[in-house]
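Only one protein chain is missing from this complex, and each of the others stays in its spot.
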Amino acid sequence: MPEPFARRIRAPSAPEAPGATWSNALLIGDEIAISGVTARGTDGRAMGGDSMRGQTLAIFERIEALVTAAGGVRGSIYKLVIYVTDIARKDEVNAARRAFFSPAFPCSTLVEVKGLVFPDLLVEVDAFANRRVDLNAPAMAEA
Amino acid sequence: MPEPFARRIRAPSAPEAPGATWSNALLIGDEIAISGVTARGTDGRAMGGDSMRGQTLAIFERIEALVTAAGGVRGSIYKLVIYVTDIARKDEVNAARRAFFSPAFPCSTLVEVKGLVFPDLLVEVDAFANRRVDLNAPAMAEA
Partner (left out) sequence: MPEPFARRIRAPSAPEAPGATWSNALLIGDEIAISGVTARGTDGRAMGGDSMRGQTLAIFERIEALVTAAGGVRGSIYKLVIYVTDIARKDEVNAARRAFFSPAFPCSTLVEVKGLVFPDLLVEVDAFANRRVDLNAPAMAEA
């Protein structure tokens, strides 16, 4: 039987809240659709605390967990839309991208919003991934 | 003759403003691209009035109208990016998602912006849909 075109994706490290009215991730063909990810832990506190770098890294780990659950790899993440609450701290986002990704880097959009879903959240990331893509394949880094 | 790869999509309940410099919806292959949708009515007033839940529901109806005009169904909507002007009212967005969608829910990103195109608008929704997808198919709900 052929695999269905669309499929729910779940990862233990990125659990859906009880009663959630959204899916954390869906596989649509080879494209991996993902809800905006924050660093909010199951205990209600932000992983990474007051560090924008720390929160961003925790978010990247969660995104990778969802992408891996969908059959992709870290390099399958090809675009990020990063919403921060304080653009003056953008170097922390940069440091997190440098620590987590390697060439070819994903595309990235960065804007400062007025607020996120909980006051202690400093950053939320909307990621786009495709399980046929690996930006860390040797040919991509050289191109 | 084969259907063209790209096609304009129109729905009477989501009319384009006269002289608009954007298309409300385009079919790109099986993907349905949609402009950010607000509750602004043709009389210039927001459908749903001062209720964020009401405006969000009016928006979802419009998005569904465009998706249906493109050959999809409600369950073809697989991702939402929801921009609100007051994140403290996020429970109203939640209530609208619960009233309109059913499992598997679309992915959803929610951020608070500084402003929308007209002052009485409380919410704008950017939707992603694919006419090959139906998140309300029995197999999706169970997965």
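Some points to look at:
So that you can tell them apart, the chains are marked A and B in the order they are listed, and the count of residues begins at 1 in each.
Operating definition for what follows: a contact is a pair of C-beta atoms (placed from the backbone, for glycine too) under 8 Å apart; a residue touches a chain by one contact, two chains touch by 3 or more.
Computed from a predicted model, the values in this text were never measured in an experiment.
From the options A:11, A:39, A:52 or A:133, the residue with contact to the unseen chain in the full assembly is A:133.
Where chain B meets the missing chain, the touching residues are 4-8, 20-26, 28-29, 33-36, 83, 113-117, 124, 126. One chain is missing from the display, and on chain A it is touched by residues 78-81, 87, 90, 94, 97-98, 101, 104-114, 128, 130, 132-135, 139-140, 143.
Here is the rule we use: only the chains that are shown with their structure count from here on.
Fitting chain A to chain B on CA positions gives a rotation angle of 120°, reported to the nearest 5.
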